[in-house]
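Notes to accompany the following structure.
Here the complex is missing a single protein chain, while all its other protein chains stay put.
Per-chain residue numbering starts at 1, and chain names A and B are given in the order in which the chains are listed.
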Amino acid sequence: MVPVSYYLVVSVILFTLGALGVLIRRNALVVFMSIELMLNAANLAFVAFSRTFNSYDGQLFVFFVMTVAAAEVAVGLALIVAIFRSKHSIDVDQLSSLKG
Amino acid sequence: MNFLLQPLTLVTFFPLLGVLALVFINGEQKNTIRWTALGTALVTFVISLWAFFFSGQFNPANGDLQLVAKYDWIMVAGWNIRYYIAADGLSVMLILLTTFLTPIAILSTWKAVEDRVKDFMMFFLMLEVGMLGVFVAQDLFLFYIFWEFTLVPMYFLIGIWGGPNRLYAAVKFFLYTMAGSILMLLAILWLGVNQGTFSVPDLVAKGGIPVDIQFWLFWAFTAAFAIKVPMWPLHSWLPDAHVEAPTAGSVILAGVLLKMGTYGFLRFNLPLFPEAAVAAAPTIATLAVIGILYGAAVSYSQKDVKKLVAYSSVSHLGFVMLGMFALNSQGIQGAILQMINHGLSTGALFLLVGMIYEQTHTREIKVYGGLWKITPVFGTLMLIVALSSMGLPGLNGFVGEFTILLGAFGSVAYGSYWYAMLSAIGVILAAIYILYMFQKMFLGPAGEITHHHEIKDLNLREIITLLPLLVFIFWIGLYPAPFFNLMAPAVEKLLIPFQAVLMAAH
Partner (left out) sequence: MFFSETSTSGLFFNLVPWIVFAPVVGLLINLIIGSKLGEKGVGAIASLASGSAFVVAILQIISLNAHPEGAVVKVAEWIHIGNLAIDWTFRIDTLSVTMMMVVSGVGTLIHIYAIGYMHEDVRFKHDEGRYRRFFIFLNLFIAAMMILVSGNSYMMLFVGWEGVGLASFLLIGFWYDMDTLGRPSFANSNAAKKAFITNRVGDFGFLLAAMMMFWKFGSTDFDLVFAKVVEVAAHEPWVILWITIFLLVGVAGKSAQIPLYVWLPDAMAGPTPVSALIHAATMVTAGVYLVTRSAPIYTLSHDAQYIVATVGAVTALFAATIAAGQYDIKKVLAYSTISQLGFMVAAVGMGAFVAGMFHLITHAFFKALLFLSAGSVILGMERGHHHLPHGDHHEIFDPGDMRNMGGMRKTMPVTFWLYMIGTLALAGIFPFAGFWSKDEILLDAAKVFPHVYYLLAIAAFFTAFYMGRQIWMVFFGEARHAAAAHAEESPAVMTVPLMVLAALSILGGALNLPYIHTLTNWLEHTVKVVEHEGEVAAWLETSLGGLNPWVALISTIAALLAIFISWLLYGRTPLKAGQIDPLKKMFGPIYYGMENKWFIDEAYWFVFVDRYVDLARYLAQTIDWDFWHEWFHNNIIAAGFRGFTRFLAQLVDLGIVDVIISRWPVAVAQWLSEKLRALQNGFVRSYALSVLVGVVAILGYLLLNMK
């Protein structure tokens, strides 16, 4: 059986990649995907712990996270499309003012 | 359900039912609205008659509070505030006067109010609730709520349906009354906190307020009531309010609202602070005498007939105050009867003035003249009412005035004949201003308006409006015994503590 720390290491790597992606990349779509990456890293950690502690709480949370992620995708993509329409770009650094 | 079926509760809040009904009537159906309001007021009157005379629950031979309804209301932090209403001989006639005058006043608006009839009637019925509440409340806190509540509908009645200067008058009326009430509120709170109850009968029974504190509380209450009465020199709001108010408003203002002030003295100042009342009697009497003479003299010089009647109220209410603080049965019973008389006579005067104003739209005395020839019924009714107002024996005004003067003449509290003798000059001055008004408007050759304006005599509705008042003008004048019997036991009970106090003072 694979020890739980292996999963956690993978999860940490994924989360770090996601976090770096969010901080470094300027393309909104990539930032978005990086966020998804972080969420999934968390999911992985949840599932791993759930297995370890023999409890369904973690799995239950994963479902919530997935739902939230799905909703986020829907809203986020719509926003990105709207931003693209007005700015003709999805570079996040250009969105420094609240005025549309 | 039991709560609502208590006779006095029912009387007091029944007009609200009418208000509720009016909410659901389309504002354009003016006649339906008028009939609904009139019907409500009439039913209220019938209920009040039933409560006092036919329910078997009220015994006029008993001077105590009856028809009691008492429920705990706000009982927090040691504050014992109750819903406590009851009536006795001091208030019965005022309650009946209120329920009696309200339908008459509503009937007088039939043609006079065409604008926002629904709002008018709703305010009017709410006003009735407030007035009745003032007369039945036996808990100081409850009383204060009703007392202040009456201001609101009256403010709107003057401010919306009044004359050209209505806003000024309405605001002045409101502020003036509020100013006095604040002091009363302080006194009420002092009593409630220090004596542990707001219930007036309990406070009276408990007694024992130190004399120096009584003094402050007495004048605090007096501030509120004297403005309402109004006693000289606090009368300045009255001519404004009367002149600007619509006819029905003036009728109720003169007929009932002013009586709230005099009633306040009777219900609170006298029994709660007997020592202070005895000490203050000469001061109050002096102000009353000045009011009687001053009001009469000032009336005489008015050019506007409504103002003349308004100032005459200052004079008449002076008589009421003079009688009340004589602190003997003649004086107080006369004062109570005079409250009713003033409501009837002055109410009728305002109605009559309103009826002619509807046709000519002027209240200036000198443009009339010779009206009696053109409108004989109007002239005759005006004559009777005017004579009642100036105290002709055989009509109601005399019985009140005479008993008041008699009481004041022999009053131990005043200790001097001068108050009554000077006030009796008011009887002469009353004849002067009333006859002046009657002569300039009704006698003599036709004046400007009478000459150029086609003036119609009273119609059936107007006669019906006035007839009930005339019946009482004659009834009280010729056979006042039932009215005196109604109040005598309560007045005697009120006077019991004063015998000892007066003995001690003199």
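Rule of thumb we're sticking to: contacts are C-beta pairs under 8 Å (C-beta built on N, C-alpha and C of every residue); 3 or more make two chains touch, one makes a residue touch a chain.
As the structure is a computational prediction, the values presented were derived from the model and not from experiment.
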Hidden partner chain, touching residue among B:Thr109, B:Gln302 or B:Thr375: B:Gln302
Sole contact to the chain not displayed, among B:Gly410, B:Pro468 or B:Pro497: B:Gly410
Given B:Gln439, B:Asn459 or B:Gln499, the one touching the chain that is not displayed: B:Gln439
Residue among B:Ala254, B:Ala288 or B:Val427 touching the omitted chain: B:Val427
Missing-chain contacts mapped onto chain A: 19, 22-24, 26, 31, 92-93, 95-97
Missing-partner contacts on chain B, residue numbers: 172, 233, 236, 239-240, 294, 297-298, 300-302, 311, 328-330, 333-334, 370, 372-373, 387, 392-394, 398-399, 402-403, 405-406, 409-410, 417, 420-421, 424-425, 427-428, 431-432, 435-436, 439, 443-446, 478-481, 484, 488
